[in-house]
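Taking it in order: structure first as structure tokens, then the write-up.
Not every chain of the complex is shown here; the ones you see sit where they belong.
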Amino acid sequence: MKFHLTLAEIANIIGVPIDGGTDTIITGVAPLDTAQADHLSFLAREEFLPLAATTQAGVVLTTERFAPHLPPGVRALIHPKPDYAFARVLAHVVSISKPAGGIIHHTASIAPSSSIAKTARIAAGVVIGEHCVIGENVEIGCNVVVEDNVTIGEDTVIESGAVICHGTVIGMRCYVGHGAVIGSEGFGYAEFEGQYHRLYHVGNVVIEDDVDIGANTCIDRGLLGSTIIRRGTKIDNLVHIAHNVEVGEHTAIAAQVGIAGSTRVGRRNRIGGQAGLTGHIRTTDEVTIGAQSGVSKSILQPGEYSGTPAVELKRRLRSEAVLRRLIELEPILDSLVHKLAPKPTDQLRDEQE
Amino acid sequence: MKFHLTLAEIANIIGVPIDGGTDTIITGVAPLDTAQADHLSFLAREEFLPLAATTQAGVVLTTERFAPHLPPGVRALIHPKPDYAFARVLAHVVSISKPAGGIIHHTASIAPSSSIAKTARIAAGVVIGEHCVIGENVEIGCNVVVEDNVTIGEDTVIESGAVICHGTVIGMRCYVGHGAVIGSEGFGYAEFEGQYHRLYHVGNVVIEDDVDIGANTCIDRGLLGSTIIRRGTKIDNLVHIAHNVEVGEHTAIAAQVGIAGSTRVGRRNRIGGQAGLTGHIRTTDEVTIGAQSGVSKSILQPGEYSGTPAVELKRRLRSEAVLRRLIELEPILDSLVHKLAPKPTDQLRDEQE
């Protein structure tokens, strides 16, 4: 991605003052180790100091503490959170590289009862059903399907190949990844006479503002009410969120996580990759769940949990340490048992007494 | 979802007698806690009794035992399986809300050698290949791809964005979720001189009647023969079913389960979310497998299994209880060892004797 920004413009984007060199031209972003004199890079973590020491980047966003580690001649822009500053520059260059103005590709099929904002961009092969409302600056990628009665808030991006099922409500500034399915039928059945009878799901999915959803992720609609993803929450690829789940604000859910039906996840949870949460439980706010964990009960105290079944990290680490100790002791315990243990017959007698 | 049914019509759908109040009008369905006077709800499980006690629903489907817990003025319709009765009402209201009559959208591309029933509904952007047979009342959603030589039985629904690969046979009254892929290439290779050589899969997938398949689920075709999903089986989202697997009748498979190649799953199995079954094994009928379990050997006795490797639930619970006891005992065992254990040199001598 090529662009053309002066140092002054970059400083302005991230909101820091500079003095001197304001006309330096930056035309790209790159990691510390491959950046050249016209590149912007960033240094936010100690582990990258070795790369920083030899970087040839023109400008590096970094903290006051790390700045002295840059080679002479590399310009540092100081920000307390360099990764956040870098995120703002990236967002800026991505936004200016986008074509401006609304457009509806001639191959898109849009039901006449739907309302598309003038500035929305609808790509080739898109199908939009009846009674939808598509907000200002919304971008809908190629071959996306938007079923009936869907509302999409302004500045939201729906990537190519995604499907937004009927009745879904999506807020502002959301991102729905390629191939994601929002509002799929829930997996709910009534068993009767040895067969499963489908409970047709007549609820919907509600996605609040500033939510990101990864590629090929599936969020099922509610049986009667709504499946809800609260604002600011970020969801990775290939995640499964079942019917009537509610995910709290500013929660992060890594790839391939599965959350079963009616479970309520709190605010600011962090759920590691491939973890699973059983149905009809809840987690409180500020809970971290380790990768591949199996959460089978509600978590009512903030903290770190992991393992299957998931327990507090401290408790799990202690159990594991004790088990390792027992494994070490086993040969000695075994020989002790041989020497000291009551004979089976004695044991039996003991129990009868 | 709004509709208009009298109490008499609802009683007729679920096959129960009523006396009086037959003209009560119901216009929607809702959970017990949000239902209003013109809503139908249902009460099937003890845990919802607290919600039932204050419900304002007009009519509640419930059992004889639970009915007395409803507030006065709430009309109970008695059925031994209220969730099943509710499922039937939902199926009815969904079916009457569907547009009637066949239609082929003008943007669909259908090969002339394929046969589409008069009552089938083919949505925008659908592509249907050569020599396909699409049955009566089949619904094919937007941008679905049906490759060559596919047969789809009557009353089956294929949701938007799904792909049905060449040679697939799908029965009657099936449901294929959004983005699902039925008949993808199998993952089979011959290793030769340090490289993998693809075994092109020339088999297919056979889906029997009344099978449901979730969003973004993948079912690979057989190498030579067929991958088979037997009738009545229900499969959730993001499930992987490999080449030449056979899944028995009336089995339920939760989200993100993976079943490796050539494995045969029995009838009426229930497989929990994120569980994995290795290849070339089988499970007998009436087997329940816990979420996240890893099944590495055939299961030949009905029952409940869980864990990695999966063992009978009873056995796993016992092992876990004993381990917990050992963990409690560890400090005492450790101090015992210090007092009583033979010194390493003694131990060595013992072993040499």
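Order of writing sets the chain letters: A and B. Residues in each chain are counted from 1.
Everything that follows uses one rule, which is that contacts are C-beta pairs under 8 Å (C-beta built on N, C-alpha and C of every residue); 3 or more make two chains touch, one makes a residue touch a chain.
Computed from a predicted structure; not experimentally measured.
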Query = Once every copy is counted, not just the 2 shown, what does the total come to?
reply = 3
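Please note the rule applied: only the chains that are shown with their structure count from here on.
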Message = What's the distance between the Cα centroids of chain A and chain B, rounded to whole Å?
response = 25
Note = The chain A residues in contact with chain B across the complex are 107, 109, 125, 127, 143, 145, 147, 161, 163, 165, 179, 181, 184-185, 187, 189-192, 194-200, 202, 216, 218, 220, 224-225, 238, 240, 242, 256, 258, 260, 274, 276, 278, 292, 294, 296, 308, 319, 322-323, 325-326, 329, 331-333, 335-336, 340
Ask   = Which residues, counting only chain B, touch chain A once they are in their complex?
value = 1, 29-31, 34, 81, 83-84, 86-88, 90-91, 93-94, 105, 107, 123-125, 141-143, 159-161, 175, 177-179, 210, 212, 214-216, 232, 234, 236-238, 250, 252, 254-256, 268, 273-274, 291-292, 323, 326-327, 330, 333-334, 336-337, 340-342, 347, 350
